[in-house]
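Here the complex is missing a single protein chain, while all its other protein chains stay put.
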Amino acid sequence: MDLELSESERAFRDEVREWLAANVPTEPLPSMDTAEGFAAHQQWERRLADARLSVVSWPREMGGREASLVEWVIFEEEYYRAGAPGRVSQNGIFLLAPIIFDHGTPEQQQRFLPTMATGEQVWAQAWSEPEAGSDLASLRSTATRDDERGGWVLNGQKTWSSRAAFAHWGFGLFRSDAEAERHRGLTYFLFPLDADGITVRPIAQLDGEPGFAELFFDDVFVPDADVLGAPGDGWRVAMSTAGNERGLSLRSPGRFCATADRLVELWREAPAGEGTDDVALRVVDGWIRAQAYRLYTWGTVTRLVDGGDMGAAGSVNKVFWSELDVALHETALDVLGPDAELAGTRWMDGYLFSLSGPIYAGTNEIQRNIVAERILGLPREPKGGAR
Amino acid sequence: MDLELSESERAFRDEVREWLAANVPTEPLPSMDTAEGFAAHQQWERRLADARLSVVSWPREMGGREASLVEWVIFEEEYYRAGAPGRVSQNGIFLLAPIIFDHGTPEQQQRFLPTMATGEQVWAQAWSEPEAGSDLASLRSTATRDDERGGWVLNGQKTWSSRAAFAHWGFGLFRSDAEAERHRGLTYFLFPLDADGITVRPIAQLDGEPGFAELFFDDVFVPDADVLGAPGDGWRVAMSTAGNERGLSLRSPGRFCATADRLVELWREAPAGEGTDDVALRVVDGWIRAQAYRLYTWGTVTRLVDGGDMGAAGSVNKVFWSELDVALHETALDVLGPDAELAGTRWMDGYLFSLSGPIYAGTNEIQRNIVAERILGLPREPKGGAR
Amino acid sequence: MTGVRSEEQRELAATVRQLLAKRSDSAAVRSAAGSAEGYDTGLWAALCEQIGVAALAIPEEYDGFGASLVETAVVLEELGENLAPNPLLASTLHAAQLLLHGTEADRAELLPRLAAGEVRPFQLGRVLLEPDRTGDGRTGSMDQTLRLRVEREPVEDPTDVRDIATALVTALQVGTMQRGLAMTVGYSKERVQFGRPIGSFQALKHRMADLLVLVEASRSASWGATAAAAAYLQAPTDDNAAQLARLARAAGSYCTDALDTVAGEAIQLHGGIAITWEHDAHLLLKRAHALGQLVGPAHRLRAALAEVPGD
Partner (left out) sequence: MTGVRSEEQRELAATVRQLLAKRSDSAAVRSAAGSAEGYDTGLWAALCEQIGVAALAIPEEYDGFGASLVETAVVLEELGENLAPNPLLASTLHAAQLLLHGTEADRAELLPRLAAGEVRPFQLGRVLLEPDRTGDGRTGSMDQTLRLRVEREPVEDPTDVRDIATALVTALQVGTMQRGLAMTVGYSKERVQFGRPIGSFQALKHRMADLLVLVEASRSASWGATAAAAAYLQAPTDDNAAQLARLARAAGSYCTDALDTVAGEAIQLHGGIAITWEHDAHLLLKRAHALGQLVGPAHRLRAALAEVPGD
């Protein structure tokens, strides 16, 4: 299925498609949650960057090519269709970079963005805390002012820090004003993970590999130059791009269409008897939902191009893609039958990963509250608020 | 499938089965929501009563035969399996009679129960009010004391009163003490529907027939003899049998097993192409769920026979049977294909009726709150409470 | 790009919507469904004369507007939301059938009459749309807003016409589900239980949020399908046929399931009031069921989708 593209958009698509065909490794890279795989994924980022394909929508001087939003979606579709490696830099590119563009100083932009684009520096996010989870406003890790050294001293603990086992820098919110109310008094910090006082403890995931880590902060000094936005303004800074269209909320449909296509292929190749009846219909249903998601995303992109605003539509996307991803993988496991139980298969790994989709980046329960209140205009709960 | 029955239970089953085989009308009776059908259903109640089968578990002097709980379930299974007519007396028998047995005076028991058993007097329930719905504690219809005449004067409006279009008597709660808090100050009244001041306005249902009515009370006098339980104690009286095992909460599984069996038959007879693939699996799934419900109910019955207590298990039943009933009928419509759209088919009528299952007798949302709080021990909402 | 409607299409939708708001409220819908013709002939005349809805997808050489099926779908979505019985679906399918499989003589004779608003029956599988019933006043169908009759024997529809029908039905379905969601959200904001609007209870909020997700995805799927139908009618190539088959069957399957869910939830979330003849929720429910029958159940569409070559 082809949407109507302009001349230049078609040219862009062809370039990307050809480059990927020539460069995507034929064998999957080792898991990026191993030391070896992390290095291999970093090298892959370097190759993308050399072709100016690592951050297509960024300004040229930061390593991009100023691609339009439509081109960005095209890139994402082609990327997943080609079965190219996962992006080890995605926390930085999708979550942090939009904030640095909006709130960072020119010096910070120069210092952090080009090395992010090349994969030289990989960023880990440090949002959650053991007692906070989805509720960022209840963060407890602290930042204490140190006027003498001109900066802040961090203490506390972060968890579910993805990529942190091998990444170079981290970003997160700390409570810099203990007196302020929940949402206020938070400051947004950037810090090298090898700073004095930081301990990284990997957490083994369902698939047995340390995709996440816990971070312990013990009197970690961060200079003022590494504060993003104004002190005490961290919540607003972090939320300003929470619905960012190039981030997680507008999750590129290419990925799910590619998964759906692979599922159809798996089912076609399944021995007779495995891929029949009920499962066949679920395979088709997965494909249908992936297409619906693709069309919906294109609609959103077109609205944005026309000057519209993302609004709460990101929450609709999030609920849709995360549940679709789980369904696609579950169906694949059913097509595979007992073979799915073999450890280390791609579909089983993908399934375990997909389960975190409805949980991270704002649980789907939070997204449903947002949809209900901001789009449908339903009343808030009488007390407490949302989960 | 036969559960292990005792000698006398088997004898009872055989008697019921034979009587029904000989007596159930071969053609369905006209709808009980028409004048003609109402009369026909009343006659059927009379025949059941003559065979002492209308209220098998009641005492002999009231028209029953003191059947055990197990025998009652057997009766219900046989009744539905035989495809016997719907019970026009069910509001009285299932909802009101348990309360009269527990809270009625001997005079009230003598006056109301035998005529209920024979179908001579059919009862309508008058629970809901336009502004109250599921929330009985917010009822607004009033009862004002009239010491001179020795009774009460009712005013207000009730809605969703099933069978009221043709029934003889009604029962419901009225606010007899305006000062008391929500749950308090309600009194349980019985009243003839042809009393001065009562207006009955039928409400056409989805299927176009007046199964429900609105009742308007305009200075309706009710003597003290027709108050059930103590004045002001109506809420407790009504709730005392809300989880009554022979009422709606332990909905007889026979009904759903019979529906599931009819569904299997429908599917077997469907022209090739209609009843295949996905639908076949759903037919089987419906049958499976009906069996699971049957086994669950038998488990509950056995616990009750052993002296256990119904507790919140009635809420589990309610959620299960009401959703099962909708699913069975939806599946049947899919087997029927376009033919289901023909007006007046049994399955379409049953479907429309099934939709009210999750709504009436405490919406399933209320039941889920009860299950969550009373069985799982989850905390109450911080404010307001349950819906 | 199929993701959005053009300025003109948005204007067309607004015009139809205004006309319907003026002439076709709930009482008018009921009275039309119960009338001898089974639809509001005055409304249909206005739609044809003022807006030309029956002429949109008919080429100018046959006195049509020479727009496309996308414009027809824009109108169908509005009609779906309004719930009014309306002959536009049958009329459009008739035109498509003539354009794709008719003789030139038939086209020259019938297309101008269809463009002008003539109503003719059209059979799809076992379902006969717009059966002649003047004077009878009833069809056999429970749903009185679609005007259909179930025939004993099916006709063999050409595959392309059936796929076009599937695509157009999704437009009606999307409109109907928008109505269902709006009705439910509106009710839940007003209805107070246990001292607060029921729309503030989290469990219900989440259910309505899920409905919105369904409606949004359905609309996207439907717009893709109707764009493919328009492209095929303008250039009936093999590629366009395959594209139409894929998108129409995908959208049909998705929208049928979604509308069933929306209609069922609308009934449940309205509570007792939904079960009454006076309330529009039951019109929604019956229409949802009837629409699902026009082009076959969702699982059959999924099976048919698996047969599209080259995918």
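We call the chains A, B and C, going by the order they appear; numbering starts again at 1 in every chain.
As a working rule, contacts are C-beta pairs under 8 Å (C-beta built on N, C-alpha and C of every residue); 3 or more make two chains touch, one makes a residue touch a chain.
On a predicted model such as this, the values are computed, not experimentally measured, just so you know.
Undergrad: From the list B:Ala180, B:Ala225, B:Met239 or B:Ala292, pick the residue that touches the absent chain.
TA: Touching the chain that is not displayed is residue B:Ala292.
Undergrad: Tell me, which residues in subunit C touch the chain that this view leaves out?
TA: Subunit C touches the chain not shown through residues 201-203, 205-206.
Undergrad: For review purposes, identify every residue of subunit A that touches the missing chain, sorted by number.
TA: 128, 131-135, 138, 159-160, 203-206, 208, 212, 277-279, 326, 330, 333-334, 337-344, 348, 352, 355-356, 358-360, 363-365, 368, 384-387
Undergrad: Over the whole complex, note the residues of subunit B touching the chain we left out.
TA: Within subunit B, the residues that touch the unshown chain are 1, 3-4, 264, 280-281, 283-285, 287-289, 291-293, 295-296, 298-303, 306, 313, 316, 319-320, 365, 367-369, 371-373, 375-382, 387.
Here is the rule we use: only the chains that are shown with their structure count from here on.
Undergrad: Between subunit B and subunit C, what distance separates the C-alpha centroids? Give it in angstrom.
TA: Computed value for the inter-centroid distance: 38 Å.
Undergrad: Using the average of all C-alpha atoms in each chain as its centre, how far is it in Å between subunit A and subunit B?
TA: Distance between chain centres: 53 Å.
Undergrad: If I count partner chains per residue in subunit B, which residues reach a count of at least 2?
TA: Residue numbers touching two or more other chains: 277-278, 384.
Undergrad: Among the residues of subunit C, pick out those that touch two or more other chains and give their numbers.
TA: Counting only residues that touch two or more other chains, subunit C contributes 196, 299, 302-303.
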